[in-house]
Structures are given as structure tokens and as C-alpha cells.
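Yeah, one chain of the complex is gone here, protein chain that is, but the others are all in their spots.
On to subunit A.
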Amino acid sequence: MKVKINGSWTEIPDSIRSVAQLAKHLNIDGKPIVIEKNAQILEKEAHQDEAVAHEDHFEIVTFVGGG
């Protein structure tokens, strides 16, 4: 299926059902990240149950150096 991640349309396997699985697929599970799905911020605990569907929009942010 096709989802938009950080502004780019990306093809991901149809077997990905949850946000937690998406994070694992992207190799970012366990990293200090926050995921927003369709403009809705997801708490970490929700990643397991939150579904991923065709044409969903995801924003994935992290902490970077700043002052």
C-alpha cells in the first residue's frame, strides 16, 4: 500500500497493519520519535493498536540539536 511519510509517498508492504509495525519496518522503533497520523498525534502506547491504511499521512519527528 501507499502512505505519505514526512511529505513523500512511500510504498510499504500490505502486511503492515499497525503503527508499531510501520515503525519497525522503518527501523525507527525504540528511537526517540513521535508519530502523527492524519494530523493526530499518537502517544507511544497507542502505536500497537493504531491501524495503518492505504493513503494515510504520517509525520515522524524526533529531537535534534537546538538551543
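The rule is short, and it goes like this: contacts are C-beta pairs under 8 Å (C-beta built on N, C-alpha and C of every residue); 3 or more make two chains touch, one makes a residue touch a chain; residues count from 1.
Everything that follows uses one rule, which is that contacts and distances are computed from a predicted model.
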For the complex's missing chain, which UniProt name, "Hydantoinase/oxoprolinase family protein", "Thiazole synthase", "Electron transfer flavoprotein beta subunit/FixA family protein" or "Multiple sugar transport system permease protein"?
"Thiazole synthase"
I need the residue numbers on subunit A that touch the omitted chain, in ascending order.
5-7, 26-28, 31-34, 36, 41-44, 59-67
